[in-house]
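Have a look at the structure below, then the notes.
A protein chain is absent from this complex, but the other protein chains hold their places.
Chain lettering (A, B and C) follows the sequence in which the chains are written, and residue indices restart at 1 in each chain.
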């Protein structure tokens, strides 16, 4: 570990919560170099919805590589890309009635967000983006401007502008009617809100604390955008690809965003890949106006294609996720009930779940105690007040329950030493 | 191809120059789905310095995947990362006397640039970055602000600020002493130049037109930065990893930048990976202050480690590249001599070479004619006035000469139909 | 009038509402070049609180000029400036327990605002200013950024940033607890609100539609600023100098702003003059860090001194204004009651009063009909939905009632032709 301390920047983060050296991984388990197994309920921050090193995806990947199929093709045409596009159209877009064009904006989620923001501004000729409290969209300068976290914003070193922040669903505990503030600003030519190009929203804020937007709230937001000629961007990087059950997290609300960002689990195997989807009429890009070296990383498309074929040809996978999500929620409610004096409560949708505590420090302690017991979870929320669960969607019920049992123990250990506020 | 037109955004670019569907690749050759081979002198825009699907790197990659070693580990510690760091230290840093910390800023070059700019601003508490005419650093908003290309800048949809642009080496044809303008501004408290945090510079501008900064110019820039307390960032994403001969392109000048960005060929296999290197004392990052999902893509570290071991334990590879570069330059000079009436001339260093034409459109035609004859090259420069060659460094002399023969023919075909201006 | 159309820019405004050429003025009356008198209930948008060409102020002005006392002294010391400062200290600051330093930032209100914003940013080292919906602070780029009006913002031609807009008192009709939104953002490190340097607020929004902030709301804002270490700027340019009764409009609320801007009536005679006042400890300016040619326009200080001596040595003038304000409000209520079908209602405090209509266009018509009948009033509010009254504070009760009678007639004429919505 001394190697890391000597050579790797202080910016490294997760390694501080999990002070071991990982080596192998399979399904919902990772193993450190001493062979110690860990149940992984973080899943690459949602990048491993089909588990680590999913065997079927692996087979397609290794075959592709072994056969010397093209790995890096910039944005030239390739067989792997065609397969992916066709499969994505057949399995994802068509059944959902979505007439989206697909952009490969670069390998990371922030590339998808940057492309979405650029396109929204270019298409509308406007500059302001409406974002929401505790939103998280990435670390590059455009994406960071629409991200709420003050520590991360402080890293920019320059002011982050062209953004107007609105309250996320239930931000003010129901003490204000939804969208009253945004609607007031939009209707009032003296409000100081320059007409927005777009809103960017997550349906469930993962980094922000597993804050769930209700279907009703999303529909109202969608209606409001349409009413005022504002584009709606759903950032589905963490909640898409089945995390909440359906392939897209916004399906439940019955809305059709103008622009959608995907990344994390879109390749299915942890390979860097991202997509920006948008309605056909928004495709006003000039050729090459947004480019980048790793837009055409074919192995990611190969595993991505395979994942779509394996998991998304019918809705059984989505249903299974929803069922598992209910099971997890129910068990978490029991755990929360044990810690009412710390204002413990459960959040989430599908297999994005959180155990929130009203008191600072508890969730961090729960995560630390879980690690000690062989379970990887992380915290989220502005004060790290939520213990966050993003298990692989392929995790068995047994493993889910085993992990939750560890968490229950960890919560007891964490609260034992704490004093209720 | 209809699939792409129906589904992929108009932003797609390279596919327009090479209207075929690629499928396989090996070394310096790619094959389309009909089995037609192409000599690839573009090499993933410099991402494939060791050739497509380099067999030794491939072996290490396939073995890693087959053994279910961990693929995606965010920025947790992993055996693969430790191997990479140690190898990078032993083979790259130590022999060059570089005491750099290493940041894994995300999978793409723009992530490395964004991290470099953020760190420079955070460390100095200043905002302005000095960039150079025709610099290219990426498409995310921070990186785009220091990029010169007006079409790409226009895609931002918001003003791009906190930047002051200076003339790159020889920008004004020697009619102005080097750094006279920058030095004048720095020395004059009334100049309007807010004190810069850093300069960001490429030693050879790849996208900008294969413009070469002389070692002398780079040294003067380095001295000037030290004199005024400004950090020097060398963006070595395209020119590093041996493209100009030495591992870092700035070695020839004998300078030590404060911050260095690497990407493209750092994984050696076209796998998305990027690094930001900086002097130890600059490591003022807070844990997690810059993060991202694909910072810990282990397969890229595995192939990256293997590439360092295979090619960089001594300077034979660098010497071979330089020799090949001279050979290419010499042959290009012959070609240029045939087209003096179109003001043809040769640019470049190592195996980054360009055949520039004084007249618009010729270089584009040369690239198109080359494609027809089975050679992939691209153009660069603000008016696409340069036919650009970035062959894999592992390309054999025979293949280099074969490719140049094609280019010679292509140039003849291209100029035959054109009228000298 | 043809001269104006030929030579003066289309930007001219008030002349369009009052299409005549004014020539003389005295007290509450102005006369056009044909000798036609008008009752002036606009008073230079609040610049003529002591009436046009107030005879006592005029005497001091003419004497000063006649005696060849210095007119223009930049910011050198002058006898007139010393007299002003001493008088301002004795009559305004000391009795109110205000330990303010005085800056002469330039001749216009926007200079006072720009200086206030600069100082707040410099002192705190932060950039964001919190402003309020429908605030109006001026047309220079810094002041415009904190101004709400979309048409005026559009004139900037560049994005206006470093600002976060909050709801003014009662903006959302009481459907949200006061400051719930701002407090939520300040308390939440993930809210995306970069810590503000200052808030800037008017106690009564003149241009914004005669929107009155309650004393309670102002106190809570002041407390919240103190709690979070944010400076409070009261822009008292239009509402200060007795417009609401007390010299400063914030006295009623019992608060002490960190920074106060004054202009308009501070010279008392319509002479350009502005002040930025701030707590002694905020005086971190470097000598000359903010400068300007017309900071030392002595005649304005002479009339300003005289005005303080004549009107502000005791509170009789303030009391008289309040009494007149009540009388005006009461008469306006009667007028409003006649037009309930157009949702007419009365707003304001002291002698800043407005007759607002729920239906667009009525207030404009009232102003036009008033002009026809010899009364000058203007409209305000984002949709010009408020007929706004800012009579000289020296207007006699008879003249006030005469003007209100005209307004009553004008309102009848205006509503006669309109259809209730």
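Just so we're on the same page, contacts are C-beta pairs under 8 Å (C-beta built on N, C-alpha and C of every residue); 3 or more make two chains touch, one makes a residue touch a chain.
If you're wondering where the values come from, they're calculated on a predicted model, not measured in any experiment.
> Check the whole complex and report which displayed chains the hidden chain contacts.
Listed by label, the shown chains it touches are A, B, C.
> From the list C:187, C:223 or C:283, pick the residue that touches the absent chain.
For the chain that is not drawn, the touching residue is C:283.
> Among B:252, B:283 or B:383, which residue is in touch with the absent chain?
Considering the complete complex, B:383 is the one touching the chain left out.
> Tell me which residue among A:11, A:61 or A:158 touches the hidden chain in the full complex.
Only one of A:11, A:61 or A:158 touches the chain omitted from view, namely A:158.
> Tell me where the left-out chain touches chain B, residue by residue.
127, 131, 133-135, 146-151, 153, 159-165, 167, 171-172, 175-177, 180-181, 184-185, 188-195, 208-209, 381-383
> For chain C, which residues reach the chain that was dropped from this view?
Those residues of chain C that touch the unshown chain are 1, 3-4, 7-16, 18-26, 30, 33, 42, 44-48, 52-53, 58, 61-62, 65-79, 81-82, 85-86, 88-89, 101-104, 106-111, 114-115, 117-118, 120-122, 127, 138-143, 145, 151-152, 154-158, 161-162, 197, 237, 263-264, 269-272, 276, 278, 283-294, 297.
> Take the complete complex as the reference. Which residues in chain A touch the chain that isn't displayed?
Given the touch definition above, chain A has residues 158-159 touching the missing chain.
Criterion: only the chains that are shown with their structure count from here on.
> Please name the chain that ends up farthest from chain C once chain centres are defined by their CA atoms averaged.
B
> Averaging over Cα atoms per chain, report the distance between chain A and chain C in Å.
Taking the mean C-alpha position of each chain, the two centres sit 49 Å apart.
> Taking the mean of the CA coordinates per chain, how far is chain B from chain C in Å?
Comparing mean C-alpha positions, chain C is 58 Å from chain B.
> If you average the CA atoms of chain A and of chain B, how far apart do the two points sit, in angstrom?
Their C-alpha centroids are separated by 31 Å.
> Residue numbers in chain B touching 2 or more other chains?
Counting only residues that touch two or more other chains, chain B contributes 158.
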